[in-house]
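Complex shown without one protein chain; remaining protein chains in place.
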Amino acid sequence: MKTTILIHCPDQTGIISAVTGFVHDNGGNIIYLDQHVDPQANVFFMRLESNFDVDGFKASVFEEEFEEKLARRYTMQWSMHREGKLPKMALFVSKYNHCLYDLLSRYSSGELQVEIPFVISNHDDLRPIAEQFDIPYYHISVTKGTKSEAEDQQLRLLKSHEVDFIVLARYMQIVSAKIIDQYPNKIINIHHSFLPAFAGARPYHAAFKRGVKIIGATSHYVTEDLDEGPIIAQDVTPVTHAHRIADLVTKGRDLEKIVLARAVQLHVQRKTMVYDNKTIVFY
Amino acid sequence: MKTTILIHCPDQTGIISAVTGFVHDNGGNIIYLDQHVDPQANVFFMRLESNFDVDGFKASVFEEEFEEKLARRYTMQWSMHREGKLPKMALFVSKYNHCLYDLLSRYSSGELQVEIPFVISNHDDLRPIAEQFDIPYYHISVTKGTKSEAEDQQLRLLKSHEVDFIVLARYMQIVSAKIIDQYPNKIINIHHSFLPAFAGARPYHAAFKRGVKIIGATSHYVTEDLDEGPIIAQDVTPVTHAHRIADLVTKGRDLEKIVLARAVQLHVQRKTMVYDNKTIVFY
Amino acid sequence: MKTTILIHCPDQTGIISAVTGFVHDNGGNIIYLDQHVDPQANVFFMRLESNFDVDGFKASVFEEEFEEKLARRYTMQWSMHREGKLPKMALFVSKYNHCLYDLLSRYSSGELQVEIPFVISNHDDLRPIAEQFDIPYYHISVTKGTKSEAEDQQLRLLKSHEVDFIVLARYMQIVSAKIIDQYPNKIINIHHSFLPAFAGARPYHAAFKRGVKIIGATSHYVTEDLDEGPIIAQDVTPVTHAHRIADLVTKGRDLEKIVLARAVQLHVQRKTMVYDNKTIVFY
Partner (left out) sequence: MKTTILIHCPDQTGIISAVTGFVHDNGGNIIYLDQHVDPQANVFFMRLESNFDVDGFKASVFEEEFEEKLARRYTMQWSMHREGKLPKMALFVSKYNHCLYDLLSRYSSGELQVEIPFVISNHDDLRPIAEQFDIPYYHISVTKGTKSEAEDQQLRLLKSHEVDFIVLARYMQIVSAKIIDQYPNKIINIHHSFLPAFAGARPYHAAFKRGVKIIGATSHYVTEDLDEGPIIAQDVTPVTHAHRIADLVTKGRDLEKIVLARAVQLHVQRKTMVYDNKTIVFY
């Protein structure tokens, strides 16, 4: 059985030795170990892929002993994930279809190992795409007056389908604390600029006006501070004075879909850890 | 004789035909033509490299007739530059040496076709490098109280050496309007971030704190609005959570020197035109 | 009426002036002019976007006079394209679906302004995707013995639908001269390496074995020399020792689809000209 263990705790001597020894003593073979220390915050991070191909290995017993013998001693926050169970990913969209097409294509071809219980949108426009890929589509319109109610409806769907994480694939609504609090570091957004440049609305217009020579896209976990959440992935592409706003939008679409897919993939493979509003990304 | 003509004027039909016809009728052969229209501002831009290898060609007569027959008719702002005369470039530095080393190496090897009459610095630290390359070095210290006087001294040097343009090669002082007004779109700065992200001081610290996955450098013409001038060149490089601030600084140095050199080269080759706080860069 | 004129001819003085004058005299307004001279081959290239918004403008008359008055004089190869008529693009695929999904998504969303009369494949696997997007799908299997016959069948389809150009979207068969000769510089392929590195089969395996730190993808026009045709677009992405072949394949997929789409878009917008086995790409 392949497992991924994620740990963070105050940095102390001997942690790596203690953890790897424990895994070894329980019959595990370490396939990959990634570790990072934030020297300013004095925090230690580790990601450990191991194989437990032993008769009689019981994950629940392992977890219990890990908690008792290691986690308490080192004041660890930790989690263990077994390969095999597909995480459930909800998609939120509005009217732009390029990220939706891209994620559904990756899902459909098996590149993205998730279940997609449904797509939610504040518009009905993209329903045919969801139907093309046989994914249920819920149109929940959002207006000033109905926002709270709409989010309740969204939450009911999320809960009833036991959704693990949410992807905002160019969803043009601000998600409120009501939902964010239920899914901390589990909502992934794509912003169509090289954050922190051009946060907020209409970044391509702002980039054009400023005359930048490079544009970008940023995928990040959603927090209550708009466009300020922990960055997971970014990418850029050069532009020139000859590119009009429409050209920036077109070029940006390719960035957006690639960067969002990369962030989603990293999240699914449990290669991300969030600390102090930053994302540690183990490649 | 090789010449470069730069033009901008309100966009009208027939300009390209009129200009290329005029050059042709005067015995010029067009080597390269670059043109751009800003459709929002309705402004036309052109860069024209031509060869006038004809007996009896007189640049002054050509310029006079161009002014009379074309420039007035189309309300052009224009300039003509003959190959051969090296522009005079003043270097302003403080304590960082990587951009200075890089520019002087390019100058010394003939890659950068300029004269460098002197280096000015508010510190004495980099004098040995200037001397290594046989460039006069003026230490003009700048404090709150002496700033105005220091700039007078700088201006006298600039004027007496007939400097054409100024490069701030990590010069850690704000240049005031007193100098900027004398060298509009002729002062090139390197900012150690991907502007407009992390404008102001200590951008690497800010980038580290924000947890970006890409850092950059930006070269721009200096205007009175700090870090807001027309961008000439930008470049970026990926970083990870494992990079500390010192690592960002080291990686950034390479970006800074390459981006600054690129901007300087574009300026020297008269491939830049500034309009509406943006830089048209003809490659 | 917006038109795009593409010209190449031996380089001579006065061409730009003659062409722009002719367009102007016929009531055309030049929107964009791109020009290039190959100094070694002494060949001149031009791309000219113009608007002819005049009463009584007749493209056929214009073309006739252009031929008589300019093309003969300068020995031009030239063509004029009117905006509005969508080019017909045939898609050839095998079993990989990422490029197919990507191109069909762009087509479906209107980003790619083409008609797609059909998809041809030597396998039946991707039929559901074509059907998802309502595109006819022809399964024409290709074996050593049936190749010639299969190509006849392909040609009949291409001809009967008046296909303008062909995109090999990871089509895993070599296209023979029988088809190439009918579509010179009109068949676009995507090769999954940074050509000329790793030409031929299994480039990701070769890249892994060589231990390169960057992988790439290359889109090119198909000629009879396999993987040797004129390059239209290339892009790359960094890799490390930690990436296995399967990781290169996954990362490569994103490169392939983006690079192929970029090349197709350039071709559709008539921004490419081929000369001496190289592609001039006017951005």
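Order as written gives the chain letters A, B and C; numbering starts at 1 within each chain.
Note that a residue touches a chain if its C-beta (ideal position, glycine included) is under 8 Å from a C-beta of that chain, and two chains touch if they have at least 3 such contacts.
Worth saying up front: this structure is predicted, and the values here are computed from it rather than measured.
Chemist: Considering all chains of the complex, which shown ones does the missing chain contact?
Modeler: Answer for the hidden chain's contacts among shown chains: A, B, C.
Chemist: For a quick check of understanding: of A:Gly21, A:Pro136 or A:Gly200, which residue touches the chain that isn't displayed?
Modeler: Only one listed residue reaches the unshown chain, and that is A:Gly21.
Chemist: Out of A:Asn29, A:Asn42 or A:Gln269, which is the one that touches the chain we can't see?
Modeler: Counting the whole complex, the residue in contact with the absent chain is A:Asn29.
Chemist: Taking the full complex into account, find the residue in C:Leu6, C:Met46, C:Met76 or C:Leu195 that is in contact with the omitted chain.
Modeler: In the complete complex, the chain left out is touched by residue C:Leu195.
Chemist: Which positions on chain C touch the chain that was left off?
Modeler: With respect to the unshown chain, the touching residues of chain C are 36, 39, 194-198, 210-214, 216, 230-236, 240-242, 244, 277-281, 283.
Chemist: Quickly run down the residues of chain B that touch the omitted chain.
Modeler: 97-98, 101-102, 105, 108-109, 111, 132-133, 240, 242, 250, 253-254, 258, 261, 283
Chemist: Which residue numbers on chain A touch the omitted chain?
Modeler: 13-14, 16-17, 20-21, 23-24, 29-33, 35, 37, 238
Keep this in mind: only the chains that are shown with their structure count from here on.
Chemist: Going by average Cα coordinates, which chain is farthest removed from chain B?
Modeler: A
Chemist: Give a one-word verdict, same or different, on whether chain B and chain C use largely identical residue numbers at their interface, taking over half shared as same.
Modeler: Same: most residue numbers at the chain B-chain C interface appear in both copies.
Chemist: Please work out the Cα centroid separation of chain A and chain B, and write it as a whole number of Å.
Modeler: Centres of chain A and chain B (C-alpha means) sit 42 Å apart.
Chemist: Return the residues of chain A touching two or more other chains; collapse runs of consecutive numbers into ranges.
Modeler: 240, 242, 283
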